[in-house]
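Left out: one protein chain. Kept in place: all the others.
After this line comes chain A, so read on.
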């Protein structure tokens, strides 16, 4: 045998990667095998996956998580850009505070939202919304919880994307005739796109999986049941098959989203 030897470092790193992949594959396989072991007929499986309640929860999950994603893109792209480019009094404090929701236990976010809308400005806002017929115990409350939880992930990823040496290219673009806006749209954003896209994946995946704050802030009423809360409710009454069916749907959904985005990215590059 000739050629370079396989280095222990590459063996170690590849081994760890395989270990991580094995955990994900193992969990998916366990779900599938459990359902397969229940000896359901094809009709029963179809019925399980297309039950009205599951489809309703799926629809609400998709609507709320995509709305959250849109809101995060609108706010996190400028916020991440500001943190990356500008130095202003309080910059470090802002940089730290936007990360707080990442480190807090999710239930705390729910409790904090309850507290916020319980008195003062928050309470007045809640009253005003009630006055025009908008209740927070609805898809709006769900979006609110998902937004607060996933916003930090968006800002962090997008800031990292803008940090990667684009400042000089923006300056060059300005000398070539671009306004600040044009330099942002024509140079910075296209170059930061992979990072922004990765941030979007993270935000959407985090948003669709939010559970703790929803239990506290919007509850588990039939009008506000999304996939994670429905999964928990079914589990709590012993319907493990329905729970696993929901888990598999979420798995397929998020995997399809990830694959679609990777394909889009590959096509563009």
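Rule of thumb we're sticking to: contacts are C-beta pairs under 8 Å (C-beta built on N, C-alpha and C of every residue); 3 or more make two chains touch, one makes a residue touch a chain; residues count from 1.
Going forward, contacts and distances are computed from a predicted model.
S.K.: Can you pick, from "Trehalose import ATP-binding protein SugC", "Acyl-CoA dehydrogenase", "Sulfur-oxidizing protein SoxZ" or "histidine kinase", the UniProt name of the chain not shown?
M.R.: Protein name of the absent chain (UniProt record): "Trehalose import ATP-binding protein SugC".
S.K.: Would you mind spotting which of A:22, A:36, A:100 or A:172 touches the chain that isn't drawn?
M.R.: Residue touching the chain left out of view: A:172.
S.K.: Just one of A:67, A:182, A:220 or A:239 touches the chain that is missing; which is it?
M.R.: If we include the chain that is not displayed, A:182 is the one touching it.
S.K.: Give the residue, chosen from A:28, A:102 or A:191, that touches the chain omitted from the document.
M.R.: A:191
S.K.: Just checking the interface: what residues of chain A touch the absent partner chain?
M.R.: Output for chain A: 168-169, 171-179, 182, 186-187, 190-191.
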